[in-house]
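The next block holds one structure in the form of structure tokens; read it before the comments.
After this line comes chain A, so read on.
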Amino acid sequence: MSTILKNVTKQYDQDKKVLDNVSAEIQTGEFFVIVGPSGCGKSTLLRMIAGLTQISEGTIKIEDRVVNDLSPKDRNLTMVFQSYALFPFLSVWDNVAFGLKARKADKADIEKRVNDALKMVNLEELRDRKPRELSGGQRQRVALARAVASDAKICLMDEPLSNLDAQLRIKMRQEIYALQRKLGLTLIYVTHDQVEAMTMADHIMVLNDSKIQQVGTPEEIYQHPANEFVASFFGVPPINILPAQKVSEAILQVNSDFEVTLPHPIAHANVRVGIRPTDMKVVDSDELHANATIKAVEFLGNEKIVHAKMSHGGEVSVIVSSEEVFQPYQNVEITADSEFLLFDVDGKNITNKGAVTHA
Partner candidate 1 sequence: MLKSPTTEEAIEKKQASSKKRSTFKLNANDKYFSLLFLGPSLLILGLFVFYPMIKTFYISMFLTNTLGKTSVFAGFSNYAELLTSPDFLNSLVVTLAYVLGVTFFTLAISLLLANLASKKLPGIGIFRTLYSVTMGVSVSVAAIFWLFIFNPSTGFFAIIANALKLTPINWLTDPSNAMWAVIITTVWMNLGFTFLILLGAIESVPQTLYEAASVEGASPRFQFFKITLPMISPTLFFVSTITIIDAFKSFGLIDLITKGGPTNATNMLVYRIYKDAFYSGNYAQASTEAIILTVIIAAFTLLQFKFLEKKVNY
Partner candidate 2 sequence: MKNTKKVILPLVLVIGAILVAVFSNILTNQSTASSNHKTQIVFWHELGGPSEDALKKVVDGFNKSQDKYQVVPKYQGTYDEAIQKILQTHGSSTSPAVFQAFDISTAQMIHSGFTTPIQDFIDKDDSFDVNKISPVARSFYSNGGKQQGMPFNTSQPVLYYNATLLKKYGITPPPVSPTYSDITRVAKELYEKSDHKVKGMTVQVYGWFMEQALANSGASLANNNDGHTGNPTEVNLNNPASVKFLEWIRENIKSGDFIDYGSGASAGANQTAGFLADKVGIFIQSSASIGQLTANNKNELGITYFPHPDGQKANGVAIGGAALWISNDKPKEVQQGAYEFIKYALKPEVQAQWQKDTGYLALNKDSQKSKVLQDLYKQTPAAKVPGQQLATAKPNYYNSGILMEGMQLTRQLEEIAMETVYNGGDINKALDKADKDINANLHTLNKANGYK
């Protein structure tokens, strides 16, 4: 009982693949997030699951049934669009009831489901309003209610929060998560925002350049990214990636600026080191010992982000406590201890910590 993507490929032109050989299994009842930068093919993948876009190669199976040639209405799912796709001429209530009426549901049943759905998203009082009389967040809720009212157990969402302001986005994030849990929906959620992915997902699929980079739980993805791309996609500010050379069995020289100790021996002579901003240290230094210059300091309240330029090129961000004082153009020494990731020159994770790599 799950949704299975097998070798799914989408190709419009002869030589350009929008999606290349995507395979994954989405468990029933889970919150599954497809994330990636714009143009990575994530919306296309969602539309292929919905049936709005034809599949070029591969199969999509929902509940043991291959749906490749089924029309959207026969796949028994529901979808929330980025633009909400509300019918401007219908009231809130009728918008929510639309799908049920299209499927010719029983009148009393429609009544009950729509009212329940509206209650669930706190829109009962606005039931007679037209979409243009609603705020952005309220429209978003109507779209959610429509998905809720449907009896479909799979719900697709295509960047549903991207039209909202930051505050509202956080609130709706929680509401969507709560709804999904409460109704036990299988939710397939597309976003370009790594925070949304991290905060809501049971499993995350990271897409880049038409290909799957990694599938895993948020922890797996954050702690054991499959590659440099995944590592740098998650986390704010992003992970610092610097080139490094092996100077001895246990010592790596990073960016010719400082050294770190290897927890275990490695075969590669040249590697790339990924250090999270929280895992770096920065201290004031004289010109003689300094290996970086501060470019800017951002104050965030409980902490500060220090952006610095390394002496041998490259920039890093370091999170420090908000009590520490740094000034732009100050000479500093930047170091790291043993918490870091190692990538080979192709970007593949070679940190030997038993990282799980789904392919």
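The rule we apply is simple: a contact is a pair of C-beta atoms (placed from the backbone, for glycine too) under 8 Å apart; a residue touches a chain by one contact, two chains touch by 3 or more; residues count from 1.
Keep in mind how these were chosen: all candidates are chains of the complex that A comes from, given by their letters.
Keep in mind the model is a prediction, meaning the values are calculated, not measured.
Colleague: Looking at the complex, which candidate is in contact with chain A: 1 or 2?
Modeller: The touching one is 1.
Colleague: Give every residue of chain A touching candidate 1 within the complex, in rising order.
Modeller: 50-52, 71-73, 75, 77-79, 81, 83, 85, 87-90, 98-99, 101-103, 130, 132-136, 146, 150, 156, 163
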